[in-house]
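The complex is shown incomplete by one protein chain, all other protein chains being positioned as in the whole.
Up next is subunit A:
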Amino acid sequence: MGGNSRIGIPWSDLPRELVERIADCLDTETDVLRFRAVCSSWRSSTTPFKKFPSTPLKLPFPFQAGGTSRVKHKGAYFSLAERTVYGVQLPESKEPSFWLVKIERSGDGKLRILNTVSDSQIKILPETQLPKLLNTLDFRIYEVCKAYTLRYTNPAKPKQNYEYKCVKKVVVSGDVKNDKYVIMAIDDVNKLWYIKSGDEKWTMVRDNCGSNNFLDVVNYKGQFYGIDVWGGTWVFDPMFNSTKITYNICRPASKRHLVDLYKGELFLVEEVTDKDKRVCTCYNFDDGCQCRFPRTPVRNTAVEITISRIDKGREEWVEEKTVDNQIIFIDRYICFRTEEKKAHYHDNDNYGYDDTWDYGYNYFECDCGVSSDDDAGTVDNFVPSDDVKLKFRGLHGHNTGVCDFATGKIGSLLMYPEYADIFWPPPSWLSSS
């Protein structure tokens, strides 16, 4: 390192303000923790990562004030829980080289380890209990993304503390310095709500053109963006006034997700499901459908997946045909992407690249809300063999699919062991140490 010899001072003696400002460029708690563990001068020049929100948040339950007068919910509230997806590099030099895990932190600071695909808490066999503490310095971990959920908490019934399934999406934005928050959430009937520090109740987003019917909401570059069932994209100002920034999309798609995909640009991932492809010959399309066409049961499973980007000039979403080698993960709460190369991350500046990963653009989807027994409801009606079911028992039955964007082919996650490996099983060191 020529620099050190020429100037004659080591990195640990960088001016304090420089160290501080370099640390400012780190945006995950894990990276800040590690930065502060390098040497004492770096540690003393920086402040610990500021958790946000700093105290556990209690939010009113339910969304609609007075919506439930039932005695059993008296005193109940929502608590905000944070979920982080971590990539953990496995110490054994085998495939897969990393494992993705979802960790949920609730208000008390304790962690639950979740099955990334099913969101259920990973239960380790009774004879191999989880270590009470896991020293993350011993493992190579990196933060992939963060998301939030609401937990139903009822002090009168301490056992009743569970993820509230009747919320489709929760996004949090805020002023970390002053610990002020703004939260937006989509409820089970696609209504978009918000609440901010100091509010005593949730407020429904004003019905602008009768469009409070949202499929997704994200915090993109500090602003809330939502997409409605017709494919119209809305941006919300700090007063929650909305402006429509794209036209509706003609083609129906039951599921639409906004993703900050790469290069800091907002993308739209759409799932056209079997329900969307259904052609109804009577005029009562949805519940009142008389003709029951087609006669096969509708599973609302994706049959086509597309990615689009906004064409600002034309104010519409335009399908993206060529995209980099990345993996996109989509589920109810979390949409994230990782560069395939990064997934195989090594201790040098050039990431290793593995040919077996050359699938182009891939996609995972989990629909735990409609998770079903065994074989029913799985993507593509794929029926795995008993061996595969056993090996990936944590993944089986959650309607998780993989879409290869190079070919457009969609299949069950279990058809792709090289991808299923990323999620299951939890590494042995986790359950045995």
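We adopt the following convention: a residue touches a chain if its C-beta (ideal position, glycine included) is under 8 Å from a C-beta of that chain, and two chains touch if they have at least 3 such contacts; residues count from 1.
By definition in this document, contacts and distances are computed from a predicted model.
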item: UniProt protein name of the chain not shown, from "Protein CBG24664", "S-phase kinase-associated protein 1", "SKP1-like protein" or "Ribosome biogenesis protein WDR12 homolog"; value: "SKP1-like protein"
item: Contact with the hidden chain (one of A:65, A:111, A:176 or A:318); value: A:111
item: Option from A:40, A:385 or A:407 whose C-beta touches the chain left out; value: A:40
item: Positions on subunit A where the hidden chain makes contact; value: 1-4, 6-7, 10-12, 14-15, 17-18, 21-26, 28, 31, 33-40, 42-43, 103, 106, 108-113, 120-121, 123, 129-137, 140, 142, 159-163, 342, 345, 347, 349
